[in-house]
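Left out: one protein chain. Kept in place: all the others.
== chain A ==
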Amino acid sequence: MSTRRLFAVALVVSLLVAGVASYYASSHPDGLEYVAEQTGFIDAAEDSATADSPLADYETSGVDDARISGGLAGVIGVVVMLVLSTGLFWVVRRRQPHDARAEHSQPEHSQPEHSQPEHVHQSEA
């Protein structure tokens, strides 16, 4: 499977999980909430400062249909995650991991892609 295809599959799966399957998730309290209820410290929980945000609790405010409200919040979340995390990792990544070693005598610091110098060559020839 090509890298591009695998990435596309991963994105579609994430969108389906967040946008569709999430409707069928268990609505029971999670492990920590449940233990807090059982042992008596659940009342210490305070509302988050973002509790009134338009996507709070994975529900889109103003959308009544629970399936669409939750699905939309999930899809928006997936898109925000994709942009933020891919952007972060793209900035953090090391540049030219292989060329830097192979072409030790000719360091090309300013070239972001190794395909670029080839392009220049072709246009020159």
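One rule holds for everything that comes next: contacts are C-beta pairs under 8 Å (C-beta built on N, C-alpha and C of every residue); 3 or more make two chains touch, one makes a residue touch a chain; residues count from 1.
The rule is short, and it goes like this: contacts and distances are computed from a predicted model.
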Completion exercise
Given "Energy-coupling factor ABC transporter permease", "Lipoyl-binding domain-containing protein", "Phosphoribosylformylglycinamidine synthase subunit PurL" or "VWFA domain-containing protein", the protein name in the UniProt record of the chain not shown would be "Energy-coupling factor ABC transporter permease"
Handout entry: Interface with the unshown chain - residue positions in chain A
Key = 1, 3, 6-7, 10-11, 13-15, 17-18, 21-22, 25-36, 38-41, 43-51, 53, 55-58, 73-74, 76-78, 80-82, 84-90, 92-94, 97, 113
